[in-house]
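Sharing a structure below in structure tokens format, with a few things to ask.
One protein chain omitted, others in place.
Entry: chain A
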Amino acid sequence: MAFSATTKIIQPMYINSARSPDKSDSCNKILSPSSFLGSNNKLFSISKTISPLSRRSATVVAVSSDVVKKKKVESNPASNLLITKEEGLELYEDMILGRAFEDMCAQMYYRGKMFGFVHLYNGQEAVSTGFIKLLGNRDCVVSTYRDHVHALSKGVPARAVMSELFGKATGCCRGQGGSMHMFSKEHNVLGGFAFIGEGIPVATGAAFTSKYRREALKEDCDDVTLAFFGDGTCNNGQFFECLNMAALWKLPIVFVVENNLWAIGMSHLRATSDPQIWKKGPAFGMPGVHVDGMDVLKVREVAKEAITRARRGEGPTLVECETYRFRGHSLADPDELRDPAEKAHYATRDPITALKKYLMENSLASEAELTAIEKKIEEVVEEAVEFADKSPVPARSQLLENVFADPRGFGIGPDGKYRCEDPKFTEGTAQV
């Protein structure tokens, strides 16, 4: 099999080896290994022993290549492969779209077409593609500020996302949300949240609705919700509160941790007492799974199981995807803290390169077919930019339109009429 899971323990490099002496205005002290303030735990270990004390009704699974190999044989006995050709091409196209789109975002940002905080997803495509391509339209996705690719994988057109980034009225949120707030009712993308952890309760609520529809409204509903968030979020209260509630009520949700080891400049090891995030699942009574997030096929296998569990009403799963972002935290981040050796290591595990290799080695696709996909995506992204460029900026009248779903919420003016009845109101020239 092309993806040989490394059982090598990956440790982020200590800070002191990454600093160049010229950088004078950093606020990070250079630490010697002896004063390293963080967990000395290894990141993950493929250990099959589970102590009886920590054993709960849910199983703890650490995915290794053995597990995947076993599944490989089970799932597709005829062909010995994890995916069919169509699936493979779909996955490839989705990852290429994610990568190309984000690269274009960087270009556009530096050309002054988009502003503010833009967080790119390069390197993490396997997680988005691996999970979201298994969902139906009615399933919900909740993300963080690093949400462009989640939206794209879920089906939001590239032109709508690009337009939103340019702040145009044709954006998926009419230009009102921006990079960190991608929403789509049509595709059930529930955001896009700027504060980390803020979206997890929203995802929990969407999962609650699914259960409510089934049990209280007696509808035929097995919609699943995926909540994506990072390693930094896993130290936040909302994460734990929602793990508890989701497990308590067996909500149809999968908590997907995109552990890229860094929360801006804070290494996961410096922030977390026990950095093995998957272990936090069983503490709340749900399975905790660790998976190689640079390998889309492995992610997909784990995702299949977690999503199926949720659909069957068996409750939530916590999936920790070990992944990496090739760019800085945002386009404003100089990304000086991460060790170049670490970056180089993960660059060799580029999920797109890996899938390409897999597809070709297993004769699922030819070079020509893959190049055709790349070309097609290039055109899609360029068209998206053109569309966004040509789109109009929001008019002044748009300013107050979506503050309230029911604009009577603006109240009654001195003349006795509801403010929203004043024709000048939506023009934005009325006194509010």
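Everything that follows uses one rule, which is that contacts are C-beta pairs under 8 Å (C-beta built on N, C-alpha and C of every residue); 3 or more make two chains touch, one makes a residue touch a chain; residues count from 1.
The rule is short, and it goes like this: contacts and distances are computed from a predicted model.
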Should one name the undisplayed chain from "Gamma-secretase subunit Aph-1", "Immediate early response 3-interacting protein 1", "Cytoplasmic dynein 1 intermediate chain 2" or "pyruvate dehydrogenase (acetyl-transferring)" using UniProt, the answer is "pyruvate dehydrogenase (acetyl-transferring)"
Contacting the left-out chain in the complete assembly, out of A:98, A:123, A:157 or A:205: A:205
Which of A:136, A:334 or A:409 touches the missing chain? It is A:409
Given A:81, A:161 or A:242, the one touching the chain that is not displayed: A:242
Where the missing chain touches chain A, by residue: 140, 142, 171-178, 181, 183-185, 190-195, 198, 200-213, 215-217, 237-238, 241-242, 244-245, 248, 397-398, 401-421, 423, 426
